[in-house]
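Quick one: structure below, then a few questions.
All protein chains but one are shown at their positions in the complex.
So, subunit A:
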Amino acid sequence: MAPPKNAPKPGRTLLALFAIMVVLAGLAVWQGQTKPKLGLDLAGGTTVTLTAKTANGKNPPANQMNQAVKIMTKRVNGLGVSDAEVAKQGSNNIVVNVPGEGQGRVVNLIGTTAKLQFRQVFAVADGKPSSGAVPAPSPSPSKGTGEKKDGGKSPSPSVSASPSGSASPSASSTPRGRALSGALTAPTPKPSGSAAPSSTPSASSPLGQPSGQPTAPTQDYPGVTDKAVISQFEALNCYGGDRRAPGSNDPNRKFVAACDQDEESGQAAKYILGPVRVLGENVSSATAMPPNAQQGQASWSVSLKFDGTGARQFGEVTTAASQAYQQNPSSPQAQVAIVLDGQVVSAPSIREGAITGGTASIDGPPDSFDQQYATDLANVLKYGALPLEFKQSSIDEVSSTLGSDQLTGGLIAGAIGLGLVVLYCLFYYRGLGLVAVSSLVVASVITYEAVVILGEGMGFRLSLPHIIGLIVSIGITADSFIVYFERLRDELRAGRKLRSSVENAWKRARRTILVADAVTFLAALVLYFLAVGGVAGFAFAMGLTTLIDVIVVFFFTKPMVALLARTNFFGRGHPMSGLDPRRLHKAQDTSAPAARTTSQEA
């Protein structure tokens, strides 16, 4: 009974499949998860109520609220496949339901205003009030923005605009005519193979030395025409507390004073910034980029692309800054500040000449500018600035909206339904029905494992519709077996031997199964990428079951049938095997379509 050399080895395939299943189970256990994560309707989650802040305390315009809802929906959906809900409540509240407990990061992300501006720098100083009457720089790390995951670290990112090709000279010997700005424009220590004119308020700078800075009270700042801003700038304290100087977020003001977004190594600078040159609206896309060691980048970064207007405006501002750099490398006007929500994220000096390619990138120290920070920042920038400022008026952990009875009901009903499927398969296909049933079991197990693992990896959370979708898909999965079994029976009806029929029928059924599954998978793919919210999660589940269907049919059902065909029970066509040739034929009935075709084609 030894099979020929080049015949498929069903035993090995089966073993491989079981090995995969065991590995998946191990992966799930290793992740510390043995149950799938449940969605908002089944397990509850976090509800945040955001209230719009307006200057005059009146209700904000309805269209701005609607736009804010839209943007928040996009931001929430940008995080993964878990379906969150964003709804307007009353005239000035937005309610956001996020599945899962303790979603602090998500809550902070959706409410972030994120007004991005690019402004030319006019003056730089250490972040202490110039009067000197203030206590020494508070060493306590500030958590002022609340946007960071951990306040202790200080991401003070730098921008590296990347004009292609040109190597960065960034000679370190910048003449320090003025200690402060010189320090700020000091090149970063990184090897910078990237063409990046980049600078960080660097740790090695003499910036923080409190004494010895000749801080003349009303110094003249070249180019700055707004006296109010100068005195505001001089009084500004960037250590601790709220770092947002009043008015610093207002795009209409010609000059503003602003702080660094965070301290780095205990240092924070303050700036006088010129008019807005590029607005966040002109950013057409923002992508989080992983560290690129080849270009000497150690941290994650956010790469920005400007639209046409943005690219032109960015070109203009970098031209101006670059000219200032040519005249005096230590001039503050050589720097272009990236201002996010009224705080300076970074202010690199432009050494390489104008950047006209319409792209720029933001990066920072690797310890704080990690994947999550970069992704969140990219999301906020990509999905636009909120037209209003919001404050969080309440954060609650909420229960599920459905109650567990619906879930139990759904599961019981699903079990009954699948039970009926099993009975029908056994009744109709007899012995082959066992193959169908065990295929269903294998499909269920793999689906369960996949959902558990993806719950951890992609934030995929099962809501009730998903569960029903999965139950139903498993039912539909049975179709692949049916297609194969019917082909097999066709072959037998045509009078072929079982062993050869198994392969012949498989060749014909395989194509059908693949074409049909490809259609379903295409549907899932389109819906996943184009639709938002719950639809994306559902499409994800649909695509998943389709893939599992293909895996099960190829690696379980077919080898199983091939293996069973070698046994006496199936091979000889026992009446209970479902492959009994005598039951499949009916000799006196000659109008059997299958028989007729074969002889006519022959």
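We adopt the following convention: a residue touches a chain if its C-beta (ideal position, glycine included) is under 8 Å from a C-beta of that chain, and two chains touch if they have at least 3 such contacts; residues count from 1.
Basically, contacts and distances are computed from a predicted model.
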Candidate names "Extracellular solute-binding protein", "Actinorhodin polyketide putative beta-ketoacyl synthase 2", "Protein-export membrane protein SecF" or "Carbohydrate ABC transporter permease"; UniProt protein name, chain not shown: "Protein-export membrane protein SecF"
Sole contact to the chain not displayed, among A:Pro61, A:Pro251, A:Gly417 or A:Gly459: A:Gly417
Which is it among A:Val22, A:Ala228, A:Met458 or A:Val519 that touches the chain not included here? A:Val519
Answer key for A:Gln89, A:Thr225, A:Ser500 or A:Thr567 versus the chain not shown reads A:Gln89
May I ask you to list the residues on subunit A that touch the chain which is not drawn? 41, 44, 47, 69-70, 73-74, 85-90, 93, 95, 97, 396-403, 405-406, 409-410, 412-414, 416-418, 420-421, 424-425, 428, 464-465, 468-469, 471-476, 478-479, 482-483, 486, 489-490, 493, 508, 511-512, 515-520, 522-524, 526-527, 530-535, 538-539, 542, 582-597, 599-601
